[in-house]
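First, the structure itself, so that you have it in front of you.
A single protein chain has been omitted; all remaining protein chains appear in their positions.
Right, chain A next:
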């Protein structure tokens, strides 16, 4: 039992969230193995965003527990979960428009190293932070634009910065919320490559609409429908499951 636990990066047990009378998530028990490429799919309004907010601690769960790397983090703050190795990206860019990528990523690295609140040293003086930020941005194909204002970056570069910023937290578990959403075709390649090139020791939970990306990236898939876990299995299993097809293609597929 303990051995089984140790191989899990993330585990939820009976996780539920109600907003008034509306059950956005009900009784979700999900296991994500360490090093997995796990995808969470589901139609619009299935409760995927609520589920991420419960995992990251943005909203408190109504009931149930969240375990991160075999530790109960249900009552741990958002920042506490980041420090314990959970990072996320956003479906709609949540970046610092006025800062440059080097500042943005440096900020996250400094924070991780406990140097983010220093008020007497200058930004840029901590060479360990700057070097790491530069290396990360170069790896994420942002080397050439790292001194631009974020607001002026092309959309695809901003999506890459979303992922780079999460990686700057050195996560053990990375929650990717539709990383390729809205990226124009000519920049899409860069984003998909970066997702593909994420280090193997980082566990990834991918929330995605794009089935092509899910089937090529994930080794395990969970389907969320109306706030509940509807199906779970390997790629082959899910892609041929008639019930999942029905959910995605509409009522007609039942016939």
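Note that a contact is a pair of C-beta atoms (placed from the backbone, for glycine too) under 8 Å apart; a residue touches a chain by one contact, two chains touch by 3 or more; residues count from 1.
Please note the rule applied: contacts and distances are computed from a predicted model.
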Hidden subunit of the complex - UniProt protein name among "Anaerobic dimethyl sulfoxide reductase subunit A", "Rad50/SbcC-type AAA domain-containing protein", "Carbon starvation protein A" or "Amino acid/amide ABC transporter membrane protein 2 (HAAT family)": "Amino acid/amide ABC transporter membrane protein 2 (HAAT family)"
Touch with the omitted chain, as defined above, among A:96, A:215 or A:248: A:96
Which of A:14, A:45 or A:124 contacts the chain that the document leaves out: A:124
Residue among A:23, A:67 or A:83 touching the omitted chain: A:83
Contact footprint on chain A, counting only the chain that is left out: 56, 77-79, 82-83, 87-88, 90, 94-99, 102-104, 106-108, 110-112, 115-127, 130, 133-134, 146-147, 165, 168-169
